[in-house]
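As you look at this complex, bear in mind that one protein chain is not there, while each of the others sits in place.
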Amino acid sequence: MISKLRTRTSFLAGPYALWVLICTVLPLLFILYYALTNDNGHFTLDNFTAIADPIHLKSLWLSFQVAIITTVICLIMAYPAALILHNLKISNKSFVVFLFILPMWMNFMLRILAWQNILSNNGILNNILKFLGLGTIHILYTKSAVILGMVYDFLPYMILPIYNSLSKINDDIVEAAADLGAKWHTILFRITLPLSKDGIISGVIMVFVPSLSSFVVSNLLGGGKVLLIGNVIEQEFTLARNWNLGSGLSIILMIFVLLSMSIMNNEDDAGKGGMPL
Amino acid sequence: MKKIKTATSAIYMAIIFLFLYAPIFVLIVLSFNDSMSRTVWGGFTLQWYANLPFNDTIMDALFTTLRITICSSLLATVLGTSAAVGIHHMKKHHAAIMLGATNIPLLNADIVTGISLMLLFTRFTSLGEFSVVLAHITFSVPYVIFNVLPRLQSMSDSCFEAAMDLGASPAYAFYKVIWPELIPGVLSGFLMAVTMSLDDFTITYFTKGAGVNTLSTMLYTELRKGIQPELYALSTLLFLLAFVMLLIINFKSRNQEVKNEN
Partner (left out) sequence: MKTKKIISIITSLALVISSSALLTSCGSDAESDNTLIVLNYGKYIESDVLKRFQKETGITVKYEEYESVEDMYAKYKAGSINYDVICTSDYMIETLRSEGELVPIDYDSLPNYKNIDPAIIEASSSFDPQHNYSVPYFYGTVGILYNQNMVDEETVSSWNSLWDPEYKNQIVMINSQRDAFMVPLKMMGYDINTTDKSQLDAAYNKLCDEKQFVYAYLMDETYECMVSEDAAMAVCYSGEAAMGMEYNENLAYTVPKEGGNLWIDSWFVPRTCKHYDAAMKWIDFMCEEEAATENFEYVWYATPNLKVAQYQDEETLADETVFPSKDTLERCDIYKAYDKDTLDYTTLLWKKLKAY
């Protein structure tokens, strides 16, 4: 009786399965079709081999660098924050958690624009530095500015899953270790860190993937000097109107993302971190 | 020792929050700036707030954004919740396939998702507001599923079975036993869908039709000759609204806690 019911309730996923088929799988087939043809509709592999072109290789490599640096900085910034948050002795931690999400309610484009005001040659940061007699720095429209923008944009995606996984750790284990004389760093590296591995992995995925393919941040903070693979793809679809090449490069990017994923994580628990409430 | 530790923690958190809120502070200041330029301080003014309701382009984009966000996140929540229940009851390898497919929009670059949907819509229907809603549903459903599914998995089936043994119909048992447990997951999935939909630019940019503008896509074109300052006013208001809502929720839940303790 129960098992019959199980099969019946599994049909609840039916509408969604249909949706996935039409709105996720079918569009991918479209991309694949474009990637495998040239503008006359003939079969070709040129759009894939185009990745070997120095321009594309260079931008892919640059994207890879930017994505890794962004992810590492996010992780370094987020882990202590999540840990501190976890150890806070207040009754309503979800309030503080929400403070991390709140900036997202201000439009992302505007927030990045505000960074232009802060970082520009004659901007807020440089004026503060000048006031303190520290000289000025040239940061806007460089790779560093793009990385800063991405770290800013994706930091919450790192903090939340880590915090989530930390709050699942049984405090008794930590206390027991402390009672048995373990030092704080032993506890951190032998207990807390391994037990929050899931959160770290989903955080890394949630930061790494979008930063590998982003094009808006580099458009706004890169001043047209930082060409990431996302920018190349966007320009193929817009300015250069070469949808076939754009599709080919998209698929390469996708494969690249999937490869990096499978290296980091061979289970399918991406994104399970979710948002705590 | 302990004091130093709390002090460092406090300083660290302060730096993180400064980093997160610095641009927001800049935007709030700009909303009171009496100049069309965002780099010149022209004195304090409230005129952008006063003008806001009469600025048709902005109000239009705001309402379009809200329509799209509410439509897509509600539908995504319904679709995602029922999908999560279905997937939970599936055979293992079927569930694995479904979850794999669910991961696609999360793992795929926004630009690839956006473009592939554009290719689909231009082939079969036309681009408009409706196509944006469909696209937003597509990328928000996974967030709902991944918020609801863990709730289901952490629940034991025995309560449900017990309810059935006691003569409840499956629907009634679901409503009485499972649904109350699911609500937090459904709500957080919904909230996440709302946030994602509000913040999305790339996918909207590629799937929108003529004359359809959300706040994000409008901003992208607005950049050309400087942003209308009313936009700073609008985003300040939206931000404050979210903040106040957060305070109210916080206050309420604290009250409830106190009550529960009593």
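Every chain is named by a letter (A and B) in the order it is written, and numbering of its residues begins at 1.
Just so it is clear, a residue touches a chain if its C-beta (ideal position, glycine included) is under 8 Å from a C-beta of that chain, and two chains touch if they have at least 3 such contacts.
Because the structure is predicted, anything quoted here is derived from the model rather than measured.
*Asks:* Among A:66, A:206, A:227 or A:254, exactly one should touch the missing chain; which is it?
*Replies:* Counting the whole complex, the residue in contact with the absent chain is A:227.
*Asks:* Specify the residue from the set B:7, B:50, B:70 or B:96 that touches the hidden chain.
*Replies:* B:70
*Asks:* For review purposes, identify every residue of chain B that touches the missing chain, sorted by number.
*Replies:* 35-40, 56-57, 67, 70-71, 74-75, 77-78, 81, 118, 121-122, 126-130, 133, 175, 179-180, 183, 186-187, 209-211, 221-226
*Asks:* When the complex is taken as a whole, what residues of chain A touch the one chain not shown?
*Replies:* These residues touch the chain not displayed: 54-55, 58-59, 116, 120-123, 138, 140-141, 223-225, 227, 231-232, 235, 237-241.
The rule is simple: only the chains that are shown with their structure count from here on.
*Asks:* Between chain A and chain B, what's the gap in Å when you average each chain's C-alpha atoms?
*Replies:* Comparing mean C-alpha positions, chain B is 16 Å from chain A.
*Asks:* Which residues, counting only chain B, touch chain A once they are in their complex?
*Replies:* 9, 12-13, 16-17, 19-24, 26-27, 30, 38-39, 79-80, 82-83, 85-87, 89-91, 94, 96, 98-113, 115-117, 119-120, 123, 134-135, 137-138, 141-143, 145-147, 149-150, 157, 161, 164, 170, 184, 187-189, 191-192, 195, 198-199, 201-202, 206, 215-216, 219-220, 223, 227, 231-232, 235, 238-239, 242-243, 246, 250, 253-254, 257
*Asks:* Give every residue of chain A touching chain B within the complex, in rising order.
*Replies:* These residues of chain A touch chain B: 1-2, 5-7, 9-17, 19-20, 22-28, 30-31, 34, 77, 80-81, 84-85, 87, 91-92, 94-95, 98-115, 117-118, 120, 124, 152, 155-156, 205, 209-210, 212-216, 230, 233-234, 237, 246-247, 250, 253-254, 257-258, 261, 268, 270-272, 274-277.
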